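Apart from one protein chain that is not included, each protein chain of the complex appears where it belongs.
Up next, chain A:
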Amino acid sequence: MNRQKVQRRVGKYEVGRTIGQGNSAKVRFGKNTETGESVALKILDKQNLHKNMMPKQIRREISTMKLINHPNVVRLYEVLASKTKIYIVLEFATGGDLYGKISKLRQLPDGRLKEDEARRYFQQLINAVDYCHSRGVYHRDLKPENLLLDAQGNLKVSDFGLSALSRQAGAYLDLAGDGLLHTTCGTPNYVAPEVLNDQGYDGATADLWSCGVILFLLLAGHLPFEDYNIMMLYKKIIGAEYSCPAWLSPGAKNLIVRILDPNPMTRIKIPEILEDAWFKKDYKPAVFEEQDEAKLDDVEAAFKDSEEHHVTENNEEQPTSMNAFELISMSRALDLGNFLKKKRCASKTNNAYGLKREIRFAAIGAANELVQKIEAASKPLGFDIQKNSYKMRLEKANAGRKGTLKVATEIFQVSPTLHMVEVRKTKGDTLEFHKFYKKLSTTLNDVVWKSDDTSDKTTNERKTDSCL
C-alpha cells in the first residue's frame, strides 16, 4: 500500500529527517521549495531560551552572520519564528563533521590525521575564526562537532554567533559549583581556563584556546585535557596540564604550546599564528566575495516574538497536547456508544474492553520513552513500524482471519510526564487487535495504569508526587 507521507513545512521550507540533536536544539534536513536548495534547519524551543538570554550583542551577532559569506563558515540564510519555536536556516554541509571523521580514524590502530591534513583543517579553521572575529562575531563553543565538511572536504564552521542560544547560561558555573557533570550541558574539554573561572572573558582569545584544543586533537588523535572526574578536568585545563606525544613535530608542538597558554593576556593572537612557520606551510588564504547587503529584519523579528512574523508550521516537535476537556472526554460514561454497540459476553470479565476498535490509556513517563516502549513491545510481535514523531503506524501481515492488522497509535501530552496513548485499529480483525493490545499493555505494565473496566483492578495504583 502506498501511504502518503505527511509533508512538514515551515514557511517555504520542507522539513525532513533529523540530522542532529543537541542539548537544546534539533537539526533537521530541509529543502527550500522555491529554489530546491538543501538547507539545515536548526530548531530551538522558545521556552528553552532564557528570557534575557538574547541581549543585543547576540542578536547583533546573528544579524552579522547573515552578512558573512565565507567559504569556511556555514552560511546562515535566515531566521524564522513560530509561536513556540525558532528556526535558523543554515547551509547544508554534505560531508559530515570532523568529529565523525576523527572518531572513525580513532578506531584504527594509530588512527589519526596526517600532519599536512591536520594543518589544512586548522588553517581553514583559523581563516573562519579570523574572519568572524574581524566582524565582531565570536563562537564561544568551538568543538569538532561544529566543524562540518563540504563535499570537497573543506572545513565549514557551524554555529558562529549561535552558541549562546544553545547553551544554558551559567552551565559551566554550575559545574564549578557542585562538581557534578550535568548531563544537560556539553563537556567542557574545549573551554578556555578564563571561561571556567568565569571572570569575564574575551570571546576572541577564548575561541583561540578552543582552536588549540582542536589542533591538538587533530594531530594527536586524542584530547589534551581528559578526566572522568570533572573537578580534575577543571584543574588540568586551568593549569594547562597536558603532554604532547613525543612524535609531534617541533613546529606543531611549539604552536600548540603558544595557543594553550592559560593566561589569555599572553596567549598567541591570530596575526601571530598567521606568521607562524609551521602554520604557514602550504597556506592558502580564503578567496571569496564579501556580501554587503542582506535583509536583517527577520532576526530582530524572530526574537521579538511578534506574532505577525510567525511562519506557519504544520508539525510539532512535541506530542499534541491534550487539555483538560479533551482529557475529560475520555470518560467511559461520556461514550454513549457503549449503549449501542454490540457487546460480547459481559460475564467474561477478562474481555474487559467490549471489543472496541480504539483504546486509550494514561501512561506516566516522557513521550519519547513511551514511543520507544511501544516500539519495543510491537517489534517482537512481528509488526512493521512507521514512526512520525509521536504517531506510529504498526502493520502485521496475516495476523488473523481478516488478513493484515493495522494499528495506529498516538501519544498526547497532558502534562510533561502524563500522556494519553491512543491505540486504534485501522484495519483487520478486532479480536487480533485485542490480542495485540493485551500483549502491549503487559509489556507497558510499568507505565500504564488505565484499565477500562471496573472489574479489572489488577493494575497497581500508584502515586506520583509531582508533575515534573
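As a working rule, a residue touches a chain if its C-beta (ideal position, glycine included) is under 8 Å from a C-beta of that chain, and two chains touch if they have at least 3 such contacts; residues count from 1.
Just so it is clear, contacts and distances are computed from a predicted model.
Enquirer: According to its UniProt entry, is the unseen chain "Proteasome subunit beta", "Translation initiation factor eIF2B subunit epsilon", "Ras-related protein Rab-7b" or "Calcineurin B-like protein"?
Expert: The record for the missing subunit names the protein "Calcineurin B-like protein".
Enquirer: Of the residues A:L105, A:I238 or A:L327, which one touches the chain left out of the display?
Expert: From the options A:L105, A:I238 or A:L327, the contact with the absent chain belongs to A:L327.
Enquirer: Suppose we count only contacts with the excluded chain; which residues of chain A make the list?
Expert: Spelled out for chain A, the touching residues are 323-347, 361-362, 364, 414-415, 418, 449-451, 453-455, 457, 459, 461-467.
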